[in-house]
Structures are given as C-alpha cells and as structure tokens.
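One protein chain is absent from this view; the other protein chains keep their places.
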Amino acid sequence: MMLTLSDILNNVVPVFFYSGLVVFAMSGGLRAIQADMDLFGVLMVGFVTGAGGGTLRDILIGALPVNWVSDPTPLAILFPASLLAYGVHSINWSNRAIFNWIDAIGMAVFCVTGAAMTMDMGLHPVICVMMGVITATFGGLIRDILCNIVPLMLRQEIYATAALLGSTLYVGMDLMEMDPALSALTGMSAALVLRGFAIRYKFN
Amino acid sequence: MMLTLSDILNNVVPVFFYSGLVVFAMSGGLRAIQADMDLFGVLMVGFVTGAGGGTLRDILIGALPVNWVSDPTPLAILFPASLLAYGVHSINWSNRAIFNWIDAIGMAVFCVTGAAMTMDMGLHPVICVMMGVITATFGGLIRDILCNIVPLMLRQEIYATAALLGSTLYVGMDLMEMDPALSALTGMSAALVLRGFAIRYKFN
Partner (left out) sequence: MMLTLSDILNNVVPVFFYSGLVVFAMSGGLRAIQADMDLFGVLMVGFVTGAGGGTLRDILIGALPVNWVSDPTPLAILFPASLLAYGVHSINWSNRAIFNWIDAIGMAVFCVTGAAMTMDMGLHPVICVMMGVITATFGGLIRDILCNIVPLMLRQEIYATAALLGSTLYVGMDLMEMDPALSALTGMSAALVLRGFAIRYKFN
C-alpha cells in the first residue's frame, strides 16, 4: 500500500498549522522579552501573535466563535511556545536575524493555511488570497504595535508581498485542481524563499 | 413618465457609496505615499481606509461575512482608487488642503450610508446614528494609526461632530418618514458644510 500526496496532506496540514503557531508564538515572546515585558506580557504577546491572524480571518468570514474558542487546543501550544522564547533569547546569537527567520517561517505557513481554509469554504478566490495574507501578517502587525515598534510589515515591502505570492500560488494551483499537498508546499516554499532573499540581502 | 426622488435614490445611493469608497481609498493612498510607503503599503492603507468603517459596522451588528467578503465588488474600486493617489500626489498643489477635502467628502457620504444601512435593518435609531459615525470615521482612524500620525478625528472636534450631525439629520428625517433621497442629501450636505467650515477656518 502506497501513501499518496493527498493521504499525506491530511497529516501534513495540521503539522504545518501547529508549526506556524509555535514559531509565531516564539516570535511574539521574543519581541516581548526584547521590550522588557514580564512573564504575563510574554504569554500575551505570544498568544496574540500566533492566534491574531486566524482570529481576524474568522471574524471577517463569520466563522464564529473563532477557532480557539470553539476548540481551545491551540492554547496548549501557544502558551508553552511563548515560553520557548526565553531559551532562544538566552542563546547569544544575533537575535535579530534569528527573529526574522522564525517570523518568516510562520508567515510562509500561515499564508497557505489561511488561503486553504477559506477555499474549502467556497469563498471567492480573490478573498481567499486576501485571507491568506491577513492570516499571515495580522498577528505580527499587532505584535509590533503592542511592543511599540514600527511594524515589520510596513517597513519591508518583501514581507507582505511574500505572503501575497504564497497565497496566490496556492489559490491558483488549487483552482487548476492540482494536488493540494503540492500546492501547499509550493506556496509555502515560494513565500519563504522570497522573504529569505529579503532577509539575507538586508543582513549580509 | 416622471422620475420621483425615490426612483432616483435607488441609483443615487450606490453611486454615493462607490464615490465614498473612491475618495477614502485615495485619502489612504495619499497618507501612505506621504509616509514613504511602497506600492503594497499604498494599496493596503487605501483598502483599509475605504473598507474599514463598513467592516467594523458589519462586525458589530453581526452582518457576517462582512460586505466585501460576501460580494468582492468594492475591491475592484478600492485598489485602483488607491493608485489614483499617485496622480493627486504628483500635482504640486497644497497636498494637505486637498487631502482634507477628499477626506471630508468620504466622511459626509459614509455617515449617511452607514446610518441608512442600519435603519433598513430596523436597529434602534441611536445605534443607527452611532453606526453612521463609526462607518464615517473608523477607516480614517486606522489609516492615521497605520501611518503613525495623530488621528485627524482625535485632533479636530469638528471632524466626528460633522459625522454625528450628518447621521443624526438622516436618521431624524427618516423617522419622520421624509423622502429618503432628500434625507440622504440633507445629511451629507450638512456634514460636508460643517467640516468644510472647519477646514477653511484652519487653512485660511
């Protein structure tokens, strides 16, 4: 018996989604630590960064109660992941570069999962692309506003543009009825590569 | 055969609504250009300025999915209109005065359309007045926060007060069962005139 890409997808998408939660919560926790917040602040900013994009998406499309109220499982991931930020922060590498890469992975994952979730609901493809971008960027936007720094997204063109590329590729391939797992991997990879070029170019 | 005011209204209200979208998206695009944002920032701030007020209103009254998710037509207006801001910006007039007038037209139109939409749903008149003010002011509030300037609305009393006057007049005339087109034109004109006096007084 062989596993097809579609079989794998059913296991892969939740894994991607939870990985996205982990890295975004860590990015939120890191920013909060860098802003000298206390434990509660680290937990709160980690939660908002990980859950914020999906929460706004759920509200806009009317999928209420929002996902983490209907099923609180993400909370069991977001709070511990926020605490991981203390570990990452204590390692004396260039925090800023690490932060940007962690954030980039979260963005790449969420632009596809946000688009995929809304395509499954049969919404207009343009709306699905926007929901992918919103899911990928809104958590980080609130994170930066709460930590009182100019949002990453508004300073760097390649940030939201990378999310736009990823969700557009996924939605386009899905409309052409290509394999969902392949579409998801293509979208995520393209978003991550484009954002990665921007990070390398800025920090080298 | 004669056209009554009510016949005209059915064509006039959408025209007003779309004009409001155009001028608010332009005002958002202008602010983003003045804040040295890139193309993506201009499109995003334009979209948020035009769609933000109606989006918050839809969420508060529970009209979900929000209007531009159910019917993405406004997107086809908001994105091109945001780009018009490059044209307005390049004309070397006093940008600040132009900006204020464009913004004033959007406010005057939306305070009435926001109140009209909620009156049609049978909500309490006081709530309808508030929804008119929210529809008229929230997009501009987010625009100014995203562009990191003190919101227009919080600096100038006559801004939100003008929206309040326009939506109160509309709701009052509607309660007295006056002609909707006349009520709408009265509300918009009053809001625009009051705000216009404030602009003239400040800039002369």
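For reference, chains read A and B in written order, and residue numbers begin at 1 within each chain.
As a working rule, a contact is a pair of C-beta atoms (placed from the backbone, for glycine too) under 8 Å apart; a residue touches a chain by one contact, two chains touch by 3 or more.
Predicted model only: the values in this text are computed from it and were never measured.
Colleague: Looking at the whole complex, which of A:27, A:55 or A:135 touches the chain that is not displayed?
Modeller: Result: among the candidates, A:55 touches the missing chain.
Colleague: Sort through A:75, A:88, A:126 or A:182 and give me the one touching the missing partner chain.
Modeller: A:75
Colleague: In the full complex, which of B:61, B:84 or B:97 touches the chain missing from this view?
Modeller: B:61
Colleague: Among B:35, B:98 or B:123, which one is in touch with the chain left out?
Modeller: Answer from the full complex: B:123 touches the omitted chain.
Colleague: Could you pull out which residues of subunit A are in touch with the chain that's been left out?
Modeller: So the residues of subunit A touching the missing chain come out as 37-41, 44, 55, 59, 64-66, 68-69, 72, 75, 146, 148.
Colleague: Footprint of the hidden chain on subunit B, which residues?
Modeller: Per the touch rule, subunit B residues meeting the hidden chain are 59-62, 64, 123-124, 126-127, 130, 150, 154, 157, 160-161, 164.
As a working rule, only the chains that are shown with their structure count from here on.
Colleague: What is the distance in Å between the mean C-alpha positions of subunit A and subunit B?
Modeller: It comes to 32 Å between the two C-alpha centres.
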